[in-house]
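The structure is given below, and queries will be raised subsequently.
A single protein chain has been removed from this complex, and every other one stays in its place.
Up next, subunit A:
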Amino acid sequence: MATFATCPDLYRHPSTRNAGLAAISFCANDNVDDEFHGVPPATSYIFGQSQFLKNLSHPNLCEYLDIVKGKRDRVFVVQEHYATSFESIRVAQESEEKESSSKGQDLARIRSWATQILDGLVYLNTHGIVHRTLTLANILLTEDDVVKLSNYGLYNMTKGGSLVQFSIGDPHYLSPLTLGQEHTVGLQDYSTDLWSLGVILTEMYLGESFWRKDRLDVDELVASLFSVRKMSIESKSWIEDCPESFGINPVVLKFLQTSAPQQQNGTTQNKDQELQEFVAFLRVCLKLSQCNSLEPEQIQGHRFLKPNDLPASSEDAGRLGSQSKMWHAKPYIQSSFLPEYEGEVERLRKAISEGTLLSDLPTASPAKHQLLCKLPLSQVFYLWKLAGGDVEAQFRRNGRLVGTPAIQLLPKAVRVAEIKDERPPTRDIADLFSDVPCILTLESLETEILKSIHEPNKGQFSWDTDYFLLSDPDEMNFLQNTMGDDKDKDDTFLYPDLMRSASTLSGVAVTSTANAAVGLGVPSLSQQPVKTRVKVPLAIREKDLGYQYQRLSMFTDLLLQYPASRAEILHHSKIDIPPLLRGKVWAAVLGVVGDYQEVYDGFDKYTEKPTDRQIELDVPRCHQYNQLMFSPAGHEKMKRLLKCWVEANEHQVYWQGLDSCCAPFLTLNFNDEALAFACVQLFLPKFLKDMFLHDNSQVIHEYLAVFRHLLSFHDPELSSHLDHIKFIPQLYAISWFMTLFTHIFPLDKIYHLWDKILVGPSSLPLFVGIAIVQQFRQHLLQSEFNEAIGVFSSSFPEMDIEKCIEAALAMCRVTPPSTCWLSYDQESREMRQQMSTAAVVRTSADGESSHRHHHHHHHGNGVTLEQGGRTSMDQQQQPEQHRRSKEIEKRLSSGPGAGAGGPVLHWWEEPLSIETMNAELAPRIHRSDFVRLRSQAMVIDIRPEAEFKNGHYPLSIHMVPSQLELLVFILEKLKKNYLVVIANRGDSGPEFASTCVRFGFPRVALLMGGIDALRIAEPTTTAASAATTSTTTTTTSGTHASSNNGSHGGATAATATSTMVTICSCRVIRQVITVNSKVKEEVAVLKCKTSFTHKKLRSTIAAHKSD
C-alpha cells in the first residue's frame, strides 16, 4: 500500500478544480494579565489547536490551508473558496424576483444540497467539530453544484468563542438552544447545526427569509429566539402554535404549518409527497428538545433524502463520496516491471497538449488553470505566497482591517452566560472580526510560474548540483557508490546510491504530470561526477517560483507512490527538499512504512512514569520561539511523543536533549504525531546510536574521540592548537552531537541541516561539527582556553548552514570511512566485520541484520516471526534494538575485545579504548580504505630499518621517527593527498602520526595493524571485495582500487617512483627502496590483475633482495 496515498496535502479532489483561496481574519483576546505564569496567549492556543483543521478532508468541506498568527493577536485563516454561495444565489434571486414570479429552488436541488450539507456535518462531527456558524454565506457551491461548507472551524478553534471578544454565529440562523450555552457544552452539541440547516433550507426553497425582514432588530430577534425556546420546552411542537409576534416570516410559518404531514393514502401525487417529506424533514431540523436532540448523523436516513422512485446514483450526481477522491493522474516509475510506461507518458503528453486531460473526470466543467488545477490546494497557496502573496497585506489593500462588517449585528445577549468576562472590548468590534472573506487572487499565478520556469539560464538552475556526487577528479570520493544497480539498494546509507542509471531517474521525473504539462521535458541529472556546475544557493532556489513548482509536483508524485519510489525520493532529496513537503519526504528517506498510526496507538502514552517529571520540565523550554512548539497543543503532542518513545524503547532512557531531537519531526508533522514518532524511531538508531542508553558515557566519549581525530585529519593546525590549549570536545560538543545540533540552531536552520544529514552517511554529523569549528578557525587559532570556550558559549546566529553542510560534505567525501568507525555503532561494526578477512564466511544471520531497511527480504525471518501483526518497520526495529542493547551490555561488562558472537576480527580491527584514542591525535584507517586511497597516499614506514629491508609496501618511504623534523620540508614537497603511517604493533606509530599532525600534515592516518594487515591475503570472496566490487573486470580489492582511480594509477606509480629516486639522490634516507625495473614491473602487475597477496609481497621482497 502506498503509505501516503490518502494524505490530504498530496492530492486534489476533482471537484475543487476551480477553487479559489480566501482568508478571514479576527482578533483573539489579548492576554495582558500573565500573573499566572504559563498561561499562553489566546492566539497561541488557537494557533496550535487549529492546525488539525488542515488535515480535514471531505468533498463537501472547504479545505483549511493555513492558520497564521499576525500582529497584535490577529489570526488569519486561509481557506478554499468559491464565488458562489447560498447567499449569492439568494441575492441573484431577489433581483430576478421582480421580473419573474418564480421563487426559490426546485426540490431535487434542495435535496441534493441537504444531503451534501449533512455529509459534511457528519464528517465534522466524527472529528469532534460543531459548525455553529452555518449561514447562507458559509455554504459555497462549485460550478458543478457541489456543496462546500466553509468557516466550520471558527467556533472550534476559538474554544467556543471563549477566546475572542465577539460572538460567533449569526442569530438569524442560530439555534435558540445556543443562547447562553456554555462553550464547554456548545462544543459538543452537534444538534444545534440542524436548526441552522432547517432555517437555511427553508429560505432557499421558499426564496423568503425565515425571520420577518422588517423586524431585523437584533434585540428583538434574540427575544424571539428566547420565546421559541421557552415555547418548545412547554409544548411539543412550537411550529403549530407559534404566534405571529415571534417574528417568524408568516409565509415561512404558513409553509411549515399547512403542509404538516397528514396520513394520505397513495392518492397524492409524487410531488406533493415529496414536498410533504421535505416539510417533515424541516420540522425535524427545527424541532427543539432540551434532552434528546437529534444530531446530523441521525437524520441522514430521513425519507426526504431517500426518495424511493429515484435511483440513488442519479440523485447523488453532484455528491462526490470520499471513495472517489483519487483521480490523481499517476506518474509511473520506469522499470522493467512497468513496460507500458512509455505509452502512458505519450498518452499524458497528448492529453495535455490537446487539453483533454480532464475529460475523464466525473464532471466536466473546464478548469480555469491547467497548471494549478492539479496541484493540491496547500501547494497552490504556498506558491501564491512564493509569488509575493501576503495575506495580511492583501487585507490592508482591501481596506479590510478597518471595515464595518456585518458582524456588528451580533448582540451581546448571545453571550449571556459568559458574563465573567466583562472587560469592555479594547477595540472597535468591527476591528475584531470580519466574516467577509478576502479573496486571494490566483489570476496571475499561473503565468508567473510559467514565466519563472522559462526564464533564460534556468537550465542549469532547475536541477542543481548533487553534492554527494560532486567530486574533484584528483580526489577520492568515498561517498560515491561503487556498487552496480544489482546491488541491494538498501545499503544507501553506507554507499549512497548515486550511480543509478540516468534513465531510471529521468523516467520518474518526466512522468510528473505537472512537469509534462508545461513541456519541461526531462530534467536530466548527469550521471557522471561533475565538478564545474554552478551552484545556485539554496536560499534562492527555495524562493524561486518555477523551481519550487517543479520540485513540488515531482515530489508529490513520488510521495504518492512511496514506498515503491523510495530510491528516487532519496536521490532527489540529495539535491534539495521542497520545504512544504519536508515532513513526508523525511519520512520517506528514513523509510517509514506500514501502519505507523497503529504502531503509535499501540503504545501507552498515559500511564504515569518516573520520567514524566523531567519531560514536564523540558517541554515548556523546548524551542519555544517556534509558534507550534509554544502552543498548548504543541506541548501536549510533545509530551505524548516523548512518553511514547520511553514506552517503546525499553532499553533506552529519556535524556534531556531528546525533546530537541524530536522537535523537527513534530513541527513538520504537527498533524501526524504517529508519523513524527515513526521518524524518530528510525532516525535515532541511525544517527544517535545508543546515545540514549542508560549508560551512554562510553558512547559519547568515543564519538567525541572520533570527532577529535577527524578534526586532526582535516585541520591539523587547528586540531593541534586546540589540543595544546586542552580545549577538548567534551567541553563544547556534547550538546551538538547528542541533539544533532538542534540544541544550538533554531529549527529553520535545522531543517536545512537535517535535509542533508538524513540522506547522508551516519558519520556526516561529525563533519558538520568540524565545519562549525572551522567557521571560527581564525579566532580559535589566536585564542587561549578562555577565549576559545567563549566562542562556543552562545548559539551561532550568523552560522551559514549551507556553507557548513557543503564543507562537511566535502570533508566526508574524502575521508576513509574506517576513520569514523565506532565500536557501539552497528553500522561500523558490520563494516568492520565485512572488511575483516578473519571472517571467511559471514553467517547468514549477520548478513540479514545489515539490511535493516529491506523489508521484502525479511519474510520468514525467525527473529521477526513472533511479532505477528506489527508493521514491518516495527518488526525490524524492535528486535534489532533489543539485540543491540543486549550486545552492548555484554560488551560493557566484558570489556573490549569481547566480540558479539559475530565473525572474528583481527587484533587491529578491535575497537580501541577511549583512553588510547584520546592519547592519539591522528585516526587509524583500515587496510580496505588504504587499498582504495594508496595511489594518492604518501606511505611512511617507521619500522626498524632491518625489517623494512626484509619487506615492505612497494611505494612506502622508510623513516626513522626522530628524523621527521629534518624531513618535513621534503615531505611537504612531495605533496600527496594522504599520509599513511605504517608501524609495528606496539611501536611508536601513534606518536609518529600525532607528530605529523602537529607538523601540520593534513589527512594523516595510521594503518590499522601496520605491516601485519598488509601481510594477510585478501581473499577474493570476502565481503571486502563484495562491498567494493561491481564492475565485471575486477575481482579483487587491489585491482579495484586502481580501476577506481582510472588512468591515474599509472601516473601515480610513476610519480612515486621518481619521488623515491629524488629522496635517494638527496641521500637523506639511505635505506629507501631503490626502485629498479623489477619493482616497477611488480607495481604494474599489481595494478592490473593481481591481488595484493602475501605471495606478491614475497616476490617483491625477492626482487628487492636480488638488487
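Here, contacts are C-beta pairs under 8 Å (C-beta built on N, C-alpha and C of every residue); 3 or more make two chains touch, one makes a residue touch a chain; residues count from 1.
In the analysis below, contacts and distances are computed from a predicted model.
This figure omits one chain of the complex; the name its UniProt record holds, of "GTP-binding protein of the rab/ypt", "Cyclin-like domain-containing protein", "Cytochrome c oxidase subunit" or "tRNA (adenine(58)-N(1))-methyltransferase catalytic subunit TRM61", is "GTP-binding protein of the rab/ypt". Among A:G388, A:G790 or A:P944, only A:G790 touches the chain that is left out of the view.
Remark: the omitted chain is touched by one listed residue; of A:F727, A:F930 or A:F1001 this is A:F727.
Among the residues A:L628, A:M738, A:I772 or A:V997, only A:M738 touches the chain that is left out of the figure. Within the entire complex, the positions of subunit A that touch the omitted partner chain are 37, 614, 617-618, 620-625, 630, 653, 655-657, 659-660, 694, 697, 725-728, 730-732, 734-735, 738-739, 743, 776, 779, 784-787, 789-794.
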